[in-house]
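First up is the structure itself, then whatever we jot down about it.
A protein chain is absent from this complex, but the other protein chains hold their places.
Chain IDs A and B follow the sequence of writing; residue 1 opens each chain.
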Amino acid sequence: MVEHYDLTILTDDDYDVKYIGEQVKEIIKKSKISDGIISVITSHTSTGILVTEPLECIVSDLEVLLRRLVKDDEEYAHAHFLPTYGRTSANAPGHLRSILTGNSCMFPLRKGKMQMGAAQDILLMEFDGPQERMVFVEIIGE
Amino acid sequence: MVEHYDLTILTDDDYDVKYIGEQVKEIIKKSKISDGIISVITSHTSTGILVTEPLECIVSDLEVLLRRLVKDDEEYAHAHFLPTYGRTSANAPGHLRSILTGNSCMFPLRKGKMQMGAAQDILLMEFDGPQERMVFVEIIGE
Partner (left out) sequence: MVEHYDLTILTDDDYDVKYIGEQVKEIIKKSKISDGIISVITSHTSTGILVTEPLECIVSDLEVLLRRLVKDDEEYAHAHFLPTYGRTSANAPGHLRSILTGNSCMFPLRKGKMQMGAAQDILLMEFDGPQERMVFVEIIGE
């Protein structure tokens, strides 16, 4: 069996972090599939999906790291007027941070529950907000 | 149902980028599965698979970033004569860049179509070309 869901998340800032593990668990409660795999995939190219411990201090260390590895104020080729955007693009660092963090995660679905380690949560990383973001949640199994 | 495909891609340079989303969509047109998950996985350790917007400027910003994070001319332990290669290995930075970009991606398959965000494409990153590269495309669903 296959079930498709869309998760809509409003982000609040240019750089933002949303814990979405609970929302994925709410989706699973509605599912008819009890055993399989859950895939969580962002539909954007300036957001990331990653798994870590949902602590403010870790998230803040991650922000320092991502701003150090991918500078806000570098000279980016992408920082020019883009007709398709209708404006000068300012999200070059967002695209690059998105590539470093990755854009999806998976977890086992076992006996109706998403199997995660005790410290794990799923994070939607916003690198070009605030925006309404859409995340695919795919459940496949039996 | 499960379907396996192999995608062969010729890369043109030591460092190269190939947009392969269209080729994956061509595969899906042949598939008997209409709903499920598509997984795209490289079979190599000096290539990457990632998802981003297929713009020259973004790809060029990414190359600057990857060459800054993983230098071409560092002293690498891997840069020695390897009997299995029959030559001195020159692809240490390629292996490391491959680890940073990741080696796979997934997308939903919904009603016969690969569900992607408007800006998303799949990129095969070549870090040790030119070579003939092989990418696994796996479709699972119903």
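Here, a contact is a pair of C-beta atoms (placed from the backbone, for glycine too) under 8 Å apart; a residue touches a chain by one contact, two chains touch by 3 or more.
What you are looking at is a predicted structure, and each value in this text was computed from that prediction instead of being measured.
Enquirer: Using the definition of touch stated at the top, determine which of B:Leu7, B:Ile20, B:Leu96 or B:Leu123 touches the missing chain.
Expert: B:Leu96
Enquirer: Tell me, which residues in chain B touch the chain that this view leaves out?
Expert: That gives, for chain B, the contact residues 1-2, 4, 37, 39, 41-45, 69-70, 76-78, 80, 82, 89, 92, 95-96, 98-100, 102-104, 106, 134, 136, 138, 140.
Enquirer: Which residue numbers on chain A touch the omitted chain?
Expert: Listed in rising order, the touching residues are 35-37, 50-53, 55-58, 60-62, 64-65, 69, 100-102, 105-108, 110, 115-117, 119-120, 140-142.
In this section, only the chains that are shown with their structure count from here on.
Enquirer: Could you give the separation in Å between the centres of chain A and chain B, each centre being the mean of its C-alpha atoms?
Expert: Their C-alpha centroids are separated by 20 Å.
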